[in-house]
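Following this message is one structure expressed as structure tokens.
Removed from the display is one protein chain of the complex; every other protein chain stays in position.
In this document, chain identifiers A, B and C correspond to the written order of the chains, with residue numbering beginning at 1 in each.
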Amino acid sequence: MKKIVNNPEYVVRDMLEGLIAAHPDALKQIPETTVVARKDAPLQNKVGIVSGGGSGHEPAHAGYIGDGMLDAAVCGEMFTSPTPDQVFEGIKAADGGAGVFLVIKNYTGDVMNFDMAAELAEAEGIEVEKVIVNDDVAVEDSSFTTGRRGIAGTIFVHKIAGAKAAAGGSLQEVKNIAEKVTANVRSMGMALTPCTVPAAGKPSFVLEDDEMEIGIGIHGEPGIERKRVTSADEIAEELTNKVLEDIEFNRGDDVALIVNGMGATPEMELYILNKKINEILLDRGLNIHKTFVGNYMTSLEMSGCSVTLLKLDEEMKPLLDAESSAPAFRI
Amino acid sequence: MKKIVNNPEYVVRDMLEGLIAAHPDALKQIPETTVVARKDAPLQNKVGIVSGGGSGHEPAHAGYIGDGMLDAAVCGEMFTSPTPDQVFEGIKAADGGAGVFLVIKNYTGDVMNFDMAAELAEAEGIEVEKVIVNDDVAVEDSSFTTGRRGIAGTIFVHKIAGAKAAAGGSLQEVKNIAEKVTANVRSMGMALTPCTVPAAGKPSFVLEDDEMEIGIGIHGEPGIERKRVTSADEIAEELTNKVLEDIEFNRGDDVALIVNGMGATPEMELYILNKKINEILLDRGLNIHKTFVGNYMTSLEMSGCSVTLLKLDEEMKPLLDAESSAPAFRI
Amino acid sequence: MELTAHDIITWMKKTNDKIQSKKEYLTSLDQAIGDGDHGINMARGFNEVVVKLDDSSYESVSDALKDTAMTLMSKVGGAAGPLYGTAFLKLSTSLKGKSADYTHFLNGLEESLAGLKQRGKSQEGEKTLIDVWAPVIEKMKESDDFDASLLKHTAEDSMEKTKDIKATKGRASYLGDRSIGHLDPGSVSSFYVFEALAETIEGGR
Partner (left out) sequence: MELTAHDIITWMKKTNDKIQSKKEYLTSLDQAIGDGDHGINMARGFNEVVVKLDDSSYESVSDALKDTAMTLMSKVGGAAGPLYGTAFLKLSTSLKGKSADYTHFLNGLEESLAGLKQRGKSQEGEKTLIDVWAPVIEKMKESDDFDASLLKHTAEDSMEKTKDIKATKGRASYLGDRSIGHLDPGSVSSFYVFEALAETIEGGR
């Protein structure tokens, strides 16, 4: 394991200190917690938007705090959902009297911890609503299972729900639009190399020099299929086609695209992927409204990528385009 | 070599197509060249700012094109300076009649190719000035050698020279401020792992599992010292102290800081470094005006980091703070 | 036999000892079919439980269990945190104002199991820690006093059986059939909990 860290047990604590030091005017840490919030939070009479989850996905989620996006992010231990008391602190930090909206990625731990926090908040009279993002088409969605995971598509939920709240939307309106985004966003990822949780000290799985793993999660979970590394064009096709299959995309639809790096993949490779993805989408007659290429939802130093598509409508489009001051998603 | 690429010979071509596809409203590629320019270039009566160099350092340099930064970036082959004809195309694309300013990193190839391009441009009546950035303190600066390399500090030159040009500065004024930045910016880097040029197919050097290389360049050049991996705090100390030694930093000085990732290092680790760097700078009585943490000047999938410090004065400060619409450096 | 607050502290210390020494093993089980943090999370959480229990003095079993629950809830995180937190909280609530004799304790464990199922929206047979808690409690119902050896063996057998189950809940469910052949990490940590309980009972004899 080669990492630039001090004590592996304190990576999250150290990171948060370095994060706040880098953005002293925009961010603050709620004392004695792992909650990061806008410096000026809570905003009176604005619905507060709170997200969070395990750490190791940077810039998710603290990088998405800012005007027009999140009010607070709750940072768990490495790949570990934060606890209810921490999420509750995040809710309190974001509560300006108009209620708080939780963006939760669909993992058992996240759902349980955020739900318990919501119960605590409601007991104190804070109105709380939530959305559970489940964009990962690598995983089967069925009522008998845990359902699909939440991955990079979550960023679009942050953005659009955040813009709605910034525009004065009510808690219910924010929830409605967040649910619409969730219903229309799909993603799929792959990895060339695994990642290593600092305190675990060894990689989450092992891939041979000529192997890649398709359908990878963002926590070093093994994917759904292991095969020989193919070309960028073939990878782009495999991921994009899978994403396009899951919900109906029709000629003329407006879409927004994220070509996401898993952490160690150079931007050059992401742009090479984007070339092909672009061709595929144009071939399908889709109208690419906006493209985002970069590291948005990472998995430590995993190398690989994911493709996210959001089918837009006239309500979502201006909200996606609205200004955001979040350091990792300036618009 | 594990990479998401098609034919390794065409990585730059493929990347540029994907880049333009992602930023269709902001960027254009000059046909038949590897020059990327602002969509609206050339801007009449504004000094054009052109940078460039070998590819493999993304987001450098095309990511720094935008209002308040570069007008054009000339993209060479992997780690290979672009040729004079290409640089000349970049100069023409940026020339709005007020002259063109070249930001060159101090490498023999870059200096020669850009100089020859400048001669071609001058022969066609375009006024050209330049600065040669040499911020890397890992390398000895002496008149008998090639001198120090240009690395991440170049971004500050782009930003401040770009802001001066955007504010209506003359070619000479742009040159003056760019030279001031160059005189006041220093950097130093290290690597945990090497990188592999796609067409070369094997890594530029080999490090054992417990080794790191200090004083690394951004082209897979070996560094100046190989040693056992130490903690984040020790790495931060070693790099920062070396940077602080080279020019005089006095208590009360304003500085701007870049904690730069080399490509494969997770943001988490960069923030862990920033925590310690911050402490060191505050201990020295320096006033950290602005901090930038992220992948700014990379070396493909190398893992490692560099630390850049710019000593600011009252002239540079507002120019650094001025707006920029460049995708990789939004301010 | 009746458990005392002191027994609860012993139970948690023994659990902690096991989890600390099996931290890497639990993590490697979770790397195989999950995200590789179960050992790290449980070790962090139970370490804090022991610190908390050592710093306090307890009149009742219920109070000691409540602090255990609250500490796990706020220190473990992930799926295991709310689950173990809920299980011990239900046990604590059920024993409130009561002696921890076999019947009361067993009733409490039944409440724990119900809490686990509700919190996890899951049932037996989904390859989760419920596949240890449920059969252990079922077996305990056949007896009318603590039986250390029965407890331990039932927990151990049940844990081992999780190997053959296909996961339909938790992170391992993403693997579908590929989850078969691996032990469920949460079931292994639950085995340590019951093994530690068995040893506490034996020591208390």
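Here is the rule we go by: a residue touches a chain if its C-beta (ideal position, glycine included) is under 8 Å from a C-beta of that chain, and two chains touch if they have at least 3 such contacts.
All values derive from a computational prediction rather than experimental measurement.
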In the full complex, displayed partners of the excluded chain: B
Among B:64, B:79 or B:101, the residue in touch with the chain that has been omitted: B:79
Which of B:42, B:189, B:220 or B:304 contacts the chain that the document leaves out: B:220
Contact residue for the chain not shown (choose from B:46, B:130, B:149 or B:175): B:149
Residue of B:128, B:161, B:177 or B:197 touching the missing chain in the full complex: B:197
Hidden partner interface residues of subunit B, rising order: 54, 76-86, 107-109, 112-113, 116, 138-140, 144-146, 149, 197, 199-200, 202, 204-205, 217, 219-222, 224
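Rule of thumb we're sticking to: only the chains that are shown with their structure count from here on.
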Subunit A-subunit C separation of Cα centroids, rounded to whole Å: 32
Distance from subunit B to subunit A - Cα centre to Cα centre, in angstrom: 29
Shared-contact residues (touching 2 or more other chains) in subunit B: none
